[in-house]
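With one protein chain held back, the other chains of the complex are shown just where they sit.
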Amino acid sequence: MNSIILRTASAYLLPLLLLFSIFILLRGHYEPGGGFVGGLTAAIAFVLHLIANGLQKTRSLLRYHPGVFIPTGLLLSFASGVAPMFVGRPFMTGLWLSEPIPVLGTIGSSLFFDVGVYLVVLGVTLTILFTIVENT
Amino acid sequence: MELLLVILIGVLYASGLYMMLRRSMVKLLIGLILIGNGANLLIFLLGDLSKGKPPVIDVALTAFQNAYADPVPQSLILTAIVISFGLQSFAVVLLKRVYMITDTDDLDQLNSDDQDI
Partner (left out) sequence: MTDHYLISPILTHLFSVILLLFCWKKVRLQKVISISSNAVIMMIAVFLWMKVWNQGILSMQGGDWQAPYGITFVADTFSATMILLTAVAGFAVATFSAAGISKQRIQHGYFPIMHLLLMGLNGAFFAGDIFNLYVWFEVIIIASFVLMTLGGKKPQMEGAINYVTMNLLASVIFLTAIALLYGLTGTLNMADLSLKVALVQNRSMVNVTALLFFVGFGIKSAVFPLYFWLPSSYNTPPSAIAALFGGLLTKVGIYALIRMFTLIFPPDEFLHYLFLFVAIATLLTGAAGALIKRDFRKMLSYLIICHIGYMVAGLGLFTKSGMNGALFYLFQDIVVKTNLFLIAGVIFKMMGTMNMDRLGGLAKSHPRLSALMAIAFFTLIGIPPMSGFWPKISLIRESFTTDSYLLLAALIIASFLTMYVMMKMWTDIFWKAQTQEIPQGKNSFDELRPHHRQLLIIPIAFLCLLSLALAFGAEQVAQVSNRITTELMEPQGYIDAILKPNSKP
């Protein structure tokens, strides 16, 4: 689509939406939000960029093939799920630091799990959409 | 509210089935989506509706004060939505591939393989 309004707007909206998606991701443990919604929001940010600027530009903006996000995210989630098994607790038990860290709050293994989900959702959504756009 | 949801679920299931029985591939997909949404609403309905009560207990509270909504149906629906998101996006891509290969949207044209006995 060739619209100067959309192109200008998307340039500002992209960082804003990405920031918002990270906000949703971090908020997710005790309040509505989380990795899945965050990942979708981030994907929407890139989709907006894609609609405004075309596939080529979005590809070069991302640098990596979106497929790479999937195994990275899976690995992160997998590691956070397996981690408790090394201290003799069942799979996926939440392990928490005792002291909260400024800005981020209390860090636990479920945060890493959510980050993994975020990356997987982002990767899957972008891969599907890129494939659809590519073939039309 | 319950009655309204019951009617809505019935309509979703019925129209979904109707769409699935049509010959067009796209309508088949729409039918599946409608039925899936009907099932999600059914979980929501059967998990006891409660108005204006969040399923999340406020961080500041240390004990239950008000009644809260049952979180299980909501998490079930969330999971089901995520799954159907994946399945439906796959189905869309599949339909597109099939359309590109066979050049038709008519399901009756898609049984060339069954003609030999």
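Every chain is named by a letter (A and B) in the order it is written, and numbering of its residues begins at 1.
As a working rule, contacts are C-beta pairs under 8 Å (C-beta built on N, C-alpha and C of every residue); 3 or more make two chains touch, one makes a residue touch a chain.
The shown structure was predicted, so the numbers you read here are calculated from the model rather than taken from an experiment.
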item: Sole contact to the chain not displayed, among A:L18, A:L74, A:I107 or A:V133; value: A:L74
item: Absent chain, residues of chain A that touch it; value: 67, 70-71, 74-75, 78, 81-82, 84-85, 88-94
item: Chain B, residues in touch with the chain not shown (by the definition above); value: 20, 25, 28, 32, 35-36, 39-40, 42-43, 45-47, 72-73, 76, 79-80, 83, 86-87, 90-91, 94, 97-98, 101-102, 107, 110-114, 116-117
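Please note the rule applied: only the chains that are shown with their structure count from here on.
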item: Residue ranges of chain B touching chain A (in the complex, touch as defined); value: 56, 59, 78, 82, 86, 89-90, 92-93, 96, 100
item: Chain A to chain B touching residues, read off their complex; value: 30-32, 36, 124, 128, 131-132, 135
